[in-house]
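Dropping a structure here in structure tokens format, bear with me for questions.
This part shows chain A:
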Amino acid sequence: MNTQSRLEKILASGELAVTSECGPPRGARPEKVKEKSALLKDHVDGINVTDNQTAMVRMSSFAAAVIIKQMGLDPIMQMVARDRNRLAMQSDIIGAYAFGINTMLCLSGDHAKFGDHPMAKGVFDIDSVQMINMVRRMRDDETFQGGAKIDGAPKMFIGAAANPFADPFELRVMRLAKKIKAGVDFIQTQCIFNLDKFEEWMKGVTDRGLDKKVHILAGITPMKSVGMARYMKNKVPGMDIPDTVIKRLEGVSKQQQPEEGIKMAVESIERIKQIKGVHGFHIMAIEWEEKVPQIVEQAGLYPRPKV
Partner candidate 1 sequence: MITAEQKPMQEIIQYIAPYSKILLVGCNECVTVCAAGGRKEVGLLASALHLNHLKQGKTIDIKEITLERQCDPEYVEELAPYIDGVDAVVSMACGCGVQTVAGRYKKSPVFPAVNTRFMGASLGQGVWAERCKGCGDCVLGITGGICPVARCSKHLFNGPCGGTSNGQCEIGPETDCAWRLIWERLKELGMEDRYEDLMNAKDWRPGGAAGPGKIIREDLA
Partner candidate 2 sequence: METFEPEIVAFCCHYCAYTAADMAGSKRISYPSNVKIIRVPCTGKVDAIHLMKALEIGADGVYVAGCLAGDCHFKNGNVRAEARVNRVKKMLTELGWEPERVAMVKLSAGMGEQFAETARKFTETIRKLGPGPGKRTGIDDRAAS
Partner candidate 3 sequence: MQKNNSSENTLSCDRRVLVIGGGVGGIRAALDLAESRRDVLLIDKSYAIGGLMTQLDRTFPTNNCDLCTVSPYLSQGARERHLDIKPMTCLTRLEGEAGAFSATLVTEPRYIDTEKCTACGECAKHFPEAVRVTPGLDPRAPTCMRYPQATPFAFSIDMDKVTDITALKKICKADAVLENDQRTETVIDVASVVLAVGADLFDPAVLDNYGGGQFDNVVTGLEYERIMSASGPFQGNLKRNSDGRRPKKVAWIQCVGSRGINKGDVPYCSGVCCMYALKEAMVTKERFGKDIETTVFFMDMRTHGKDYELYLNRARDEYQIRMVRSRPHSIVEKSDTKNLSITYALEDKPVQETEEFDMVVLSTGFRVGGETRDLAEKLGIDLNPHDFAATDHFNPVLTSKPGVYVCGVYESPKDIPETMVQASAAAAMAASNLPVVSVDQETEDLFMPERDITGNDPKIGVFICDCGFEIGGILDVDKLLTSVMTHQDVAVAQAVGYGCSSESMAKIEAMIVENQLNRVVIGGCSPRTHETKFQDLLRRVGLNRYLVEIVNLRDQNTWTHMNEPDRAQFKAVKLLQAGIAGVRKNRPLKDHTLPMSQNALVVGGGVTGMTSALKLADQGIKTYIVERAPALGGLARSLRKTIEGDHVADFVQTLVQKVTAHDKIQVLTRSIIVDHTGMPGLFKTGIQTGLRMNYMQIHHGVTVLATGALPNRPAQYGLGTFKNVITQLEMDSLLEDDAARVRSMDQVVMIQCVGSREKGNPNCSRICCQTAVKNALRIKKISPEIQVFVLYRDMRTYGFQEDYYRRARDLGVKFIRFSLDARPGVVETQGTLSVYTHDFILDSDIEIAADLVVLSTGLIADDETTEDLALLFHLPRTVDHYFLEDHVKLRPVDMAQRGFFLAGTAHSPKTIRESITQAQAAAGRAQTLLAKKEINLGACVAKVDTKKCASCLVCVRACPFDVPFINAEGVSQIDADKCHGCGVCAGDCPAKAIQLLAYEDDQILAKLDGLFER
């Protein structure tokens, strides 16, 4: 055991872990963070706090994570390479750890072009792999990236994202390997709709024995409507949504679509549970956090084990 992370403990116990996420508000409204995370209470082992997701300015993930931590819950602080150089990253990591935040996720970040500040200069001083490596060395070697010793090193449980669906597909397992090499502890995948392709990727992962070196949490997103499915298929980069998903949603009335979406999410979890190497689920109910407990319960992942 490297860290105090609740997620690490669950995973170490061999139980399937469950995480979800909470997008911070676009304003100084701590109550919003509280409302959202309260919905997830008891049903998840960690709450991802996104970092200016889709390149829209939001409350910093550091601040929102602190609020969640102060509620007694377990935030997973996300950090993107887009907005900070290595100095800012490291100071925030120390700061967060000082508030008891012990789990984080290292990401490249969506390109600023899509956000509300397309004119912004992306920092990209280091990339997500280099970030993983930096955080690991801060923890294990107790040194800053520049080489100096840290007095009071942050012991972060380090996560990263993986998108099994982006291409080139053959690179996707290798990229995972690279992140493992850099020192990642757990992986949350992109939302999985194309289960066949995910299985193929997982086979690549297990064939190389990578599932032994990292915990993989499968990304699950319930579709609210067929419109959302279409939007994700056509507009969100790196998404793989088979036509069968859209057809199935089209097959039911508009009122029934949310329920059908949840049903589909639960079915996915059931199927993914059978896949070797999957150690948990990351449920991203986008602006629909209230449904997470229902999915967790219906998927037989409730109650959460105590660690």
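Everything below uses one rule, namely that a residue touches a chain if its C-beta (ideal position, glycine included) is under 8 Å from a C-beta of that chain, and two chains touch if they have at least 3 such contacts; residues count from 1.
Behind the choice of candidates: all candidates are chains of the complex that A comes from, given by their letters.
Remember, predicted model here, so these are calculated numbers, not experimental data.
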- Any copy counts here: identify which of 1, 2 or 3 touches chain A within this complex. 1
- Note on the structure: Contacts from chain A onto candidate 1 in the complex sit at residues 81-82, 86, 108-111, 113-114, 122, 124-130, 133-134, 145, 161-163, 166-168, 170-171, 174-175, 177-178, 181-182, 190, 237-239
